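A single protein chain has been removed from this complex, and every other one stays in its place.
Chain naming follows the written order as A and B, and within any one chain the residues start at number 1.
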Amino acid sequence: MASFVWKRILLMIPTLLGVSIVVFLMLKIVPGDPVNAIVPPDASESERALVRAQLGLDKPMAVQYVYWLGNVVQGDLGDSVARRLPVTDMLLPAFKNTLLLTAAAALASFIVALIVGVYSAYRPKSKLASLFNGLSLASIGLPNFWAALILIGVFSVTLGWLPSSGMSKVGGGGFGDTIDHLILPAAATALASVGVLTRMVRSTVSGVLQQDYIFALKAKGVRPFTILRHVLRGGHADDPECDRSPVRRAAGELRTRGDGVLLAGRGAGHLSGDRAARLPPSYRPACCSSPSPSSC
Amino acid sequence: MPHREGLPRAAAGGSAKEQTLIIGMSAANLPVPDTYPTEGYEGFRFVGFQIYDALVNWDLSKGDAPAALKPGLAESWETSDSDNTMWTFHLRQGVSFTDGTPFNADAVIFALDRIHNKDSEFYDAQLAGNSASGLRYVASYAKVDDNTITIKTTVPYSFLPYDLTNILIGSPEAIKTSGKNFASQPVGTGPFKFVSMKQGQEMVLAKNESYWGGAPKLDKIVLRPISDPSARLAAIQSGEVDWAEVPPTESIELLKTAGYQILTNPYPHIWPYVLNVQDGPWKDVRVRQAANYAIDREGMSTALLGGAAKPATQPMYEGHAWYNDAAEPYSYDPEKAKQLLAEAGYPNGFQTTFIVPTSGSGNMWPIQMNEYVQKNLKAVGIDVKIESIEWQSLLTSYIQGFPKDKEVGAYNISLPTISPSFYSTFFATSAIFPNGINIGGYSNPDYDALLDKAMGEFDKTKQDEYLKQASKILADDAPWLYVVHDLNLRALAPKVKGFVQPQSWFADLTTISIE
Partner (left out) sequence: MSLQATAAADPKTLAAPAARREPSRAAVIFAAFARRKIALAALIVLLVIVFACLLAPWIAPYDPSAGEVTDRLQKLGAPGHLLGTDEQGRDILSRVLYGGRLSLLSGVLPVLLASILGGGLGVAAGYFGGWTNTIIMRALDIVFSFPAILLAIGISAALGPGITNIIISATVVFIPPIARIAESAVKEVRKEEFIEAARSSGASAVLIIRAHILRNIFAKVFVFATSLIGVCLMVASGLSFLGLGVSPPTPEWGFMLNNLKQLIFINPAVTIVPGAFIFLTSLSLNLVSDALSDALELKR
């Protein structure tokens, strides 16, 4: 097991390096010369060259990358020209807010998905289960940049229950105030992922429910609640590398989707979410033939 | 849409006794509060002029006349009788920066060195770049004694006091101590002092009790960047802000009915297209006039913008001393436009690209307004491709001139026309990019001659007359496509009292109180 973990961590290194190269190249492709943002418009070419040299932008791209990477691993992301601040000073507060919003949204969709998903798997033929199925698909199809606007219109402007923007009231910032400002963005974000999660929980649970092991437990007259506990743990693992626990799988799914919460709390148009590429769990075979070992 | 009367959520900020004004800015970001703030002139309006003073300030106390200059950190100034390029500024005495550093001639020299003297230890190339147009005519400056400085200009230049309104003075001690972090803890002499800033969320300013011009009534100002007009509307409707810059015009009636104060006032500000007159079809004055005749300004002002703007056919608005009623009238006349285009050799029109902002202070509703102009121009054969970019990138890109790698016909950029140096900065031959920001490359010797007269004229009435004549040339030559003057639309909550909407881009926040 430990060697498996080590192997995965080692495998992550080239991936991370690749990611950093892609990010670095992306910044290079984006049009605009950073030097222009610094020097006066009437600066001469020699003045520009001087600034360029000071910033190391005259070096070959590969050298710039290595230099940049060296700084990054030491925690130095450089300074922002536009905001006149170290980039880390800008990232950290944003990261905190993103984390808060993502966690709140994840928790909400996790709880809802677990309840609804388990119910739907237990009573697949019920009216309620089909309703839930429809709602899950609706959630997957909902453009949440649009849903966010509607939520603000209803809950902030019309009803006046919740604030429409910001992270805290002026002079506020206490726990209750933060929660107030968290509800709408978290809801808009959760709306996007709850459908995907519900379907994942449902298909996982119904897979587990068909195991002989569960039938055996039922036949023995074990209490339904105890069986549910077994189900949530993933029943009887017939393959050690395969995790059938809906709880762990949903949590894993959430872990891989911390995105989309880009500019949290900045009001309407800024809530963009993504239920995207990691989509339909229903097409991820319930176990082990999953396309990605890491998500199984 | 129904919504609540009164503002239950609003008052919650601060204690009841504390006077706090919460402003919803139209900028997408909080201005970086250095002595030349970012986010264009909105940065000056809410941050620069609140934290700092210049030697010369704007008098924003009147709503019925264009704002004039008033003494700032300089109590008075004059040019030498024998040499009108030599200015003497007598500094205000007994003023301190909010960190206790005394304000004196050394502080002024330090501030000027920071943006003008490349050999100075604290020279800041970026600030210098931003301030360059304000110091274009400054040859040298010197301290005479603790309370007096002189500035020598390269030519007789009567606009200098206007230019100096943008040269804000920060505390030299604070700049020395904080170095490049000064923008995170700025210190000035202004009516408010910087308290804190949360990136992307809010900036808090507190009253400067010992402000030399008298302490403001407000205890605190909170600035929130809300670039989306509908989000600003939601914020003022739900009481999260007390003051919303340019809410959607469609909401004017709604807000009025609900008791909000809707403020408009003409002011020197214009929403034009800066045309590229050096290359392509726009080089021909007939094409430029044609475009100016093709725009239905009345339709845009009343129908599209609900009366929040007035037609613009020249840089200044009617009623301003520099407005010229003898200029080319630019009524809405598509037939004449087509005729002019045909004369210019474009009977079937042509294609061009306009770079426009997606939002940004003073730009009002750029995409909708651009679509409107696009339709007007299309009707006479000018096929415009709209390329929209984010406001701050547009500002950065604008001062770099027109792109060299592709054909761009115009920048759409709203501009304050508040100072006479506007006439030189944007239109003088000497300011053609890269020597200045006349990026379109407009050049007319008659205009330059007139401008030189105005710049060298120290008598206000005569100067006004020259500028009025200059306005006519600018209208007739049409280096810009004039569209509308916006009216500085803003909405204030009923409890905000004592604010005078001046005929200016800027705003005096010291007279405001909260009921």
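The criterion applied here is as follows: contacts are C-beta pairs under 8 Å (C-beta built on N, C-alpha and C of every residue); 3 or more make two chains touch, one makes a residue touch a chain.
Because the structure is predicted, anything quoted here is derived from the model rather than measured.
Asker: By the document's own contact criterion, which visible chains does the hidden chain reach in the full complex?
Answerer: Looking at the complete complex, the unshown chain comes into contact with A, B.
Asker: Taking the entire complex into account, which one of B:L73, B:L91, B:A128 or B:A234 touches the absent chain?
Answerer: Missing-chain contact among the listed residues: B:A234.
Asker: Among A:W6, A:Y67 or A:W146, exactly one should touch the missing chain; which is it?
Answerer: In the complete complex, the chain left out is touched by residue A:W146.
Asker: Have a look at A:V22, A:L92, A:I115 or A:L159 and name the one touching the chain we're not showing.
Answerer: Touches the omitted chain: A:V22.
Asker: Determine which one of B:K375, B:K462 or B:K497 touches the chain that has been left out.
Answerer: Result: among the candidates, B:K375 touches the missing chain.
Asker: Which parts of chain B are in contact with the chain that was left out?
Answerer: Residues in contact with the chain left out: 1, 228-230, 233-234, 237, 248, 250-251, 254, 299-300, 303-304, 358, 365, 367-368, 370-372, 374-375, 385-388, 390.
Asker: Over the whole complex, note the residues of chain A touching the chain we left out.
Answerer: Touching the missing chain: residues 11, 14-15, 18-19, 22, 26, 29-31, 130, 133-134, 137-138, 140-143, 145-146, 149-150, 152-153, 157, 203, 206-207, 210, 257-260, 262, 268-269, 272-280, 282-283, 285-286, 289-292.
FYI, only the chains that are shown with their structure count from here on.
Asker: What is the distance, in whole Å, between the centres of chain A and chain B, each centre taken as the mean of its C-alpha atoms?
Answerer: Chain centroid spacing, chain A to chain B, equals 41 Å.
Asker: For chain B, which residues are in contact with chain A within the complex?
Answerer: Against chain A, the touching part of chain B is residues 1-4, 8-9, 12-15, 20, 22, 29, 32, 34, 38, 125-126, 128-130, 132, 180-181, 183-184, 198-202, 204, 220, 222, 224, 226, 228, 230-231, 233-235, 237-238, 240, 392-393, 396-397, 399-401, 433-437.
Asker: Please output the residues of chain A touching chain B within their complex, sorted ascending.
Answerer: 32, 36-43, 51, 79, 81-85, 90, 93-94, 149, 152-153, 156-158, 160, 163-172, 263, 265-270
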